[in-house]
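For this depiction, one protein chain was excluded, whereas all remaining protein chains were kept in their positions.
Our next item is subunit A:
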Amino acid sequence: MENVIRVEALAKVFGNQTALENVDFQVEKGETFGFLGPSGAGKTTTIKILTGQLMQTSGEAFVFNIPTSELKKGMHRKRVGVLTDNSGLYERLSIHDNLKLFCDLYEVPRSRIEEVLDMVNLTNEKKKAVSKLSKGMLQRVLLARTFLHEPDLLFLDEPTSALDPTNSKQIHDSLRRMNEKGTTIFLTTHDMTEAETLCNRVAFLNKGKIQLMDEPKKLRRQYSDNTVIIELKDGRELKRTSGPEHAQEIYQYMMDDQIVSIHSDEPTLGDIFVDITGRELV
């Protein structure tokens, strides 16, 4: 599989503070890769290096096999969409006018504006001045701008942090559709539910170092204590190991029609993160 992002021994030091230390990872074409960690873990620094907004102190970073320091050429810019905490909009202009500018800059037909506004549920607000929008709406306009040129690679830094659950779900659906069409997504978040919903693979970043990296499902299984939770009709909740030693007991409950639900007791990504780093994801 082709690598879209390749990072080798990446380090970034600000003064005497180490933001990233010996970071290695690769993101394959068509993958949704989650870069997870609490605030200050180094997620935004990584995105800024990968998008050519920041120079690393040492190590290598490649996007489309091109060193990130050489990503400034227009043809490469057209392949990448970036949403970071320092993305801004022209406040005196309408949503439509903001998107029109970027349509022309990316040489995209203006008919695309309606499509992206639909993706972020803002079709009816397009004539509104940006200065009159709520924080959530601003975030959705920024996402629409990022989707405008249908990039091959999307860098999204906390894309749904300001959104309500309904709009978050709509953005997740849009991201899934883009991913199905072949867009590679590099997502930073501290929302573990978002990561579990969207990502093929996740990396846990803590204090500038990658602590763990794998598929969410595999991680949950790996950190599972192999127990199942059995909820019975009499209100009891039993916790049993999933091995053969309890098979007969569970079978009996089933035969007696006593079971309301039975499910594995896997940890969430958040639980695993806390387990590994001893830090909460805030």
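Definition applied: a contact is a pair of C-beta atoms (placed from the backbone, for glycine too) under 8 Å apart; a residue touches a chain by one contact, two chains touch by 3 or more; residues count from 1.
Keep this in mind: contacts and distances are computed from a predicted model.
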item	value
Chain not present in the shown complex, as UniProt names it (candidates "ABC-2 type transport system permease protein", "Xanthine dehydrogenase family protein subunit M", "histidine kinase" or "Na+/H+ antiporter subunit D")	"ABC-2 type transport system permease protein"
Residue among A:Ala11, A:Leu93 or A:Val228 that touches the chain left out of view	A:Leu93
Of A:Ala9, A:Met55, A:Ile229 or A:Val260, the one touching the omitted chain in the full complex	A:Met55
Residues belonging to subunit A that touch the chain removed from view	48, 51-55, 72, 74-75, 77-78, 80, 82, 86-93, 97, 100-102, 104-107, 145
